[in-house]
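Report on one structure; see the data block that follows.
Excluded from the complex is one protein chain; the other protein chains are retained at their positions.
Showing subunit A:
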Amino acid sequence: MTELTNLTISEARAKLKGREITAVELTDAYLSAIDAANGALNAYVTVTPDKAREMAKASDARLADGKGGPLEGIPLGVKDLFATRDIHTQACSHILDGFKPKYESTVTQNLWNHGAVMLGKLNMDEFAMGSSNESSYYGPSVNPWKAKGSDEKLVPGGSSGGSAAAVAAHLCAGATATDTGGSIRQPAAFTGTVGIKPTYGRCSRWGIVAYASSLDQAGPIARDVRDAAILLKSMASVDTKDTTSVDLPVPDYEASLGQSVKGMKIGIPKEYRIVGMPEEIEKLWQQGVEWLKDAGAEVVEISLPHTKYALPAYYIVAPAEASSNLARYDGVRYGLRVDGKDIADMYEKSRAAGFGKEVQRRIMIGTYVLSAGYYDAYYLKAQKVRTLIKRDFEEAFHAGVDAILAPITPSSAFAIGDKELAADPVKMYLQDVFTVTLNMAGLPGISVPAGLDHKGLPLGLQIIGKPFEEETLFKTAHVIEQAAGKFTPAKWW
């Protein structure tokens, strides 16, 4: 018998429904795998074995009655950014020490309503600010992939690094994640997994710890395109508790897999060919073009002239919104409190002790660009640039392009503690150069593994679509997956 943890969601779903395996067996297999691996990978910051077994038992009862939901008995990991009732929810920050919410996020509630089982909370960059998972208060999660012949520990990407590591190492069947500037797609690319950031408004943000509210969007990280489609179908909903949740029915994404891309027009943005882009990334991109052409798609070059301004505009808009969102952490209502001589001193000491360096930097930048005299020069200007970035995409789509193919990352996974990246925050920000444009425009994007580099590390390709056309992304990503195959790391942990 093959190991239960090797089953994809769609495979496990069939076996659970056919009563070949039980949800309790499957959950126990994952709990054992986590036990054995988490010391090395640090993917989970909290494991909830009792809760998991209890949920699995309930799933088995429902399956026995023939009443199983779409995710009945499927064990999932949850990014620490999602509020889970009475369970560790700290955005991997020291400032939320001990926080256990009395409510459940809409996205996780949707998953439990569909029968999923919660294994625990996953590691991430503090408040989702980072591209390497190194800013977590709980220490970095480790990438299950290693370069050929090397023992160096690599980052799983970020901010959803724990989600990506856990999915790649089969420590959960799938995971929730969030993407503000690339936090689903970049870690997916670094770990050979599939990640989709849906259109802004597709998944409810209610109960997700806010970083930059106009950019934050939840989505799944999964082992293959089909599993990502299954998960997004359950995560997405129309939610009256989030005023930006869009009132559109959730389609059956899985049904789009296997549909033809014949006659589709795929745009290749010339501005994404950045100076210093490694030849391997360029080659992979070209390979993606060939695969789609072979499948009958038409490929055209397009121009998105404001691409290079997306990242600098992001580093005004996101910190500005973060400085406002993170004002609530003051040591009064929840989390860490450091006593001071008066209330202002208590705020300042609590926030100094509770926020890590990167979070402090972004709050400071945000406070500065919103402060009197600078608002117009920075924030207003950035919001105008954002309009131009969105317009670029709209014009491309208007000219007949159905989807855009682009790289995800400027490199494969880098080492934990990379000195060059640690010394210069802006260098780390450049990790998001291909991903952040979508968030600025609110568009959906999927990251699909497309090959390995010369070090034997996974690389991904990104497909960008029109608003609420996630189905186009799934069917196109499926074509690439069929051509490229799937990638699993060799077990060393």
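By our rule, a contact is a pair of C-beta atoms (placed from the backbone, for glycine too) under 8 Å apart; a residue touches a chain by one contact, two chains touch by 3 or more; residues count from 1.
Here is the rule we use: contacts and distances are computed from a predicted model.
Its UniProt record calls the unshown chain "Aspartyl/glutamyl-tRNA(Asn/Gln) amidotransferase subunit C", which is the correct pick from "Aldehyde dehydrogenase family protein", "mevalonate kinase", "Aspartyl/glutamyl-tRNA(Asn/Gln) amidotransferase subunit C" or "ABC transporter permease".
The omitted chain makes contact with just one of the residues A:Lys51, A:Lys100 or A:Lys455: A:Lys100. Taking the complete complex into account, A:Gln383 is the one of A:Gln287, A:Gln383 or A:Thr488 that touches the chain left out.
Only one of A:Tyr211, A:Tyr253, A:Tyr334 or A:Phe434 touches the chain withheld from this view, namely A:Tyr334. Annotation: of A:Tyr315, A:Phe397 or A:Phe487, A:Tyr315 touches the absent chain (contact as defined above).
Touch with the hidden chain on the side of subunit A covers residues 98-102, 199-201, 214, 240, 243-247, 306, 308-309, 312-313, 315-316, 323, 327, 330-337, 339-349, 351-352, 355, 360-361, 363-365, 367-368, 371, 374, 377-378, 380-388, 390, 424-426, 429, 441-442, 467.
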